[in-house]
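I'd like to ask you about the structure that follows.
For this view, one protein chain was removed and the others were kept in their places.
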Amino acid sequence: MSESLQRTVEALLFLASDPLSEQELAEATECSAAEIEAALQALAGQYAEGRRGIRLRELGGGWTLASDPAAEDAARRLFSRRRVATLTPAQAETLAIVAYLQPISRPEITRIRGVSADSAAATLLERGLIEEAGRSQFGAVLYRTSTQFLKLFGLRTLQELPDAARWDPTPEEQAKLRERLLRAGEARAGSGAPAD
Amino acid sequence: MSESLQRTVEALLFLASDPLSEQELAEATECSAAEIEAALQALAGQYAEGRRGIRLRELGGGWTLASDPAAEDAARRLFSRRRVATLTPAQAETLAIVAYLQPISRPEITRIRGVSADSAAATLLERGLIEEAGRSQFGAVLYRTSTQFLKLFGLRTLQELPDAARWDPTPEEQAKLRERLLRAGEARAGSGAPAD
Partner (left out) sequence: MCATGWASELLAVGPGRYGERVSIATLDLDLDLFSGPFDLLLTLILREEVDLMELQLADVVLAYLDYLETRGDLDLETATEFIVLIAALLELKSRLMLSTEDEEELLDIEPAQAAEELLERMLEARRYRAAAGHLGELLQAEEGVRFREAPLPANLRKTIAQPTDGSQNPEILGQALGRLLAMPPAISLRHIGLPRVTVSERLAHLRGLLRRGRFSFDEAVGGADRMTVAVTLFALLELYKRGEATWEQEESFGEIAVHASAVQAPGYPEAVAG
């Protein structure tokens, strides 16, 4: 029985991102404070320094699991490499729309893409490639690209963005870029079902 | 040495929220594939079922740590939310079509289902079970399943999904179906007034 409690406490500590107090653990497992204390003690033995890559630590009045500092170099290499990962198609599209039409609101980006850009925009914000630039007359947050974006793409100014005309499938169209993008986006969203 | 590698691998698995491939682990730890494999094997022994509240699982093209389901009751009390909401039939069907036919566009999913899949697809996207995978030649967004999907459904790779043809009726049954369908059509052409 106490072994199964020990496993449950370990699972809870593993799942929680913040330290858990003994009381929280007791309530979740429906056990007494004494039982929790015993389980934590047994766990602490298992997690004794130098034996595991994870450590059990008492922190801010609670208990938490943390990675062994000895693994920090490897962790830095791992997450740095992941950070450089190329943009997904949705992110590239969203970033292109912001770069060429800034400032632009999220609903407008969605209209151009024909599908929601929320998750892509959130990632771009988090990675610091785009940033907020006030609000539109309708109250929607506007976005623009950041200095970090220019650096990452090796651009001195936005004027150095490649001319979109090079990739324009219908260069004979005369309207402004923004209007054409919106029209194509609405056609994609409205048509729904070109059989492909 | 190998024990310290084992600890580092454990720490990385603890820190990463996505499954880590053996190659990623090898690059981060600057070790050979064989060494990583040995370390994972040793870890798997430590994490053998029933001994710990955490499990080592091979999922979504890599390795990841997960909680022991035995702790679920306590976890639900502590985090007061369900792990994954269940899927509606429409969502499950849309997910199955994406899983088997990816990359696939929304109109194509609708064609197969016979009813629109838009709301189901939006929910699956929001829950991170499917993700965008570029656009078709006609501009429709294509979808594929995500690593999150493999993780939550306990799959190492998509290849673990059984051949969909196994759910098809036998050739004899198909012949019978065809015959019935034809007969229904003939009867219709000959029959009298429609009902409503």
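Every chain is named by a letter (A and B) in the order it is written, and numbering of its residues begins at 1.
We adopt the following convention: contacts are C-beta pairs under 8 Å (C-beta built on N, C-alpha and C of every residue); 3 or more make two chains touch, one makes a residue touch a chain.
Treat the numbers as computed from the prediction; the structure is a model and nothing was measured.
Contacts to the hidden chain, counted on chain A, fall at residues 11, 14-17, 66-67, 72, 75-76, 79-80, 83-84, 86-87, 89, 92-93, 95-97, 99-100, 112-113, 151-155, 160-164, 166-170, 173, 177, 180-181, 183-185, 187-188, 191, 193-194.
By the touch definition given at the top, chain B reaches the unshown chain through residues 14-15, 17, 55, 57, 64-67, 69-72, 75, 83-84, 86-90, 92-93, 95-97, 99-100, 112-116, 119-120, 135, 138-140, 151-155, 161-162, 164-170, 173-174, 176-178, 180-189, 191-192, 194-196.
Simple rule for what comes next: only the chains that are shown with their structure count from here on.
Chain geometry summary: the mean Cα position of chain A and that of chain B are 21 Å apart. Those residues of chain A that touch chain B in the complex are listed here as 4, 6-12, 14-16, 20, 24, 27-30, 51-54, 65, 67-68, 70-71, 74-75, 77-79, 81, 88-90, 113-116, 119, 184, 188, 192-196.
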